[in-house]
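Working notes, beginning with the structure itself.
With one protein chain held back, the other chains of the complex are shown just where they sit.
Naming follows writing order (A and B), and every chain is counted from residue 1.
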């Protein structure tokens, strides 16, 4: 049985070496480089003390929070609806809703441009209706739209999986006790879906905080933290500050996911 | 009757959400095939933009496919044994290892990429090769392979199956080949699809890790969106759709659970 332990260690070794060499070590190095700039370890506090960074942190968190709320409401309604009602075309709708599951951020950004960009659908429709062209793709609103687009597919999948496991007898029991449909939603369905909401919401939030591709496609002007890091790194060549900021960003997302995992009591798979 | 109204309200809402997701895809596909998108579809349909993308960005497509396959091979070799160990031993240590393995997905790709650059960026032969991007992709996709395989291994009674094989004389490697691998092939397949799809679409890390000679498909897309006319961006997106759609469809087909079988007792 000692033999078995040796064998298991041997099997874990390839992944372990790779992971230590290419993640743990670089992350540790990133941490030290973050403290090696002009301002030293104060760089780690800059995200709070420097008003520019602090503002981008605030708008990053605001977009992420708005994305999470909107995605949960949309996916909650449609996910429960599709799970509960079987009708012809149901499978087709589910397939369509979960289709963009693995679209990269850049493509999502392009989708937003197709909808709300200078030559976008919304602009054309509003121009035809009001004479004024509505274009918001290249702002925080456009970014918000992109993150919602990105988050809907995986959140709907999570909600549907959770709704499937809800015991319909609980709803029947609540109704037999005289609860109105709204009370059933409030007292039975939402509490039952809470773990799914927490874990899916955490993933929405974490991706919205850390994603880069969508913002990059929409405009360099959008003032969110990942864009700031990118600018610091490439344009200002301020590697230490970029390192410090990205380390903080990484810590924030990781903590959000870890907290959600504790709260939901189940494993929260991270986002792509 | 009130219930009926509610049904159509929800259906309408869901259809609207569907439109939100699907309409821009259709617009983009059309734009990629129209002579002049600003004028509209009446300007005529053409494959000119697609051909331009093919001529200009062919390399990015091949590099992305190659990277995805290399990434798949790496995650299979690293991930399956790791998942096996995590399934075999469930204690605080293995849970911590699982938690660590998932970190590259939780931590923004930008941070991981920066960390790789500050650590290995000075190894110029490595920095400029596609292997540098591969490392990033493997870090990012490995957790998906591990989790997918682990989920299947936890669902079967791995311990007893292995003991059964051992009782028939099978040594460790025979058990691994004959029992473990075949019985988690569902997880391996689902994980593989996920890994290939994610690797093909990965941008957050790749944008920092790439060099002018190692441009992947999403990097090329970002280039095209930023600097070229809308029709070419659209045509390029169309190419990306064509590559990724079969993978996504396969993944959807896989996600469907099979109904459990019940076999009644019969006497001979």
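The criterion applied here is as follows: a contact is a pair of C-beta atoms (placed from the backbone, for glycine too) under 8 Å apart; a residue touches a chain by one contact, two chains touch by 3 or more.
Everything that follows uses one rule, which is that contacts and distances are computed from a predicted model.
Choosing from "Multicomponent Na+:H+ antiporter subunit F", "Aldehyde dehydrogenase", "Cytochrome c-type biogenesis protein CcmE" or "ABC transporter ATP-binding protein", the protein name stored in UniProt for the chain missing from the display reads "ABC transporter ATP-binding protein".
Within the set B:168, B:226 or B:249, the residue that contacts the chain not displayed is B:168.
Interface with the hidden chain, as seen from chain B, comprises residues 156-157, 160-161, 163-171, 174, 178-179, 182-183, 185, 261, 263-268.
Note that in this section only the chains that are shown with their structure count from here on.
Mean C-alpha position of chain A lies 16 Å from that of chain B.
Looking at the complex, you find that chain A touches chain B at residues 7-8, 11-12, 14-16, 18-19, 22-27, 29-30, 33, 74, 77-78, 81-82, 85, 93, 95-107, 109-115, 119, 121, 149, 152-153, 157, 181, 206, 209-213, 216-217, 226, 229-230, 233, 239, 242-243, 246-247, 249-250, 253-254, 257, 267, 269-272. Within the complex formed with chain A, the chain B residues making contact are 3, 6-7, 10-11, 13-15, 17-18, 20-25, 27-28, 31, 37-38, 77-79, 81-82, 84-85, 88-89, 97, 100-112, 114-116, 118-120, 135, 138-139, 142-144, 146-147, 172, 194, 197-198, 201-204, 207-208, 218, 221-222, 225-226, 230, 233-234, 237, 240, 244, 247-248, 251-252, 255.
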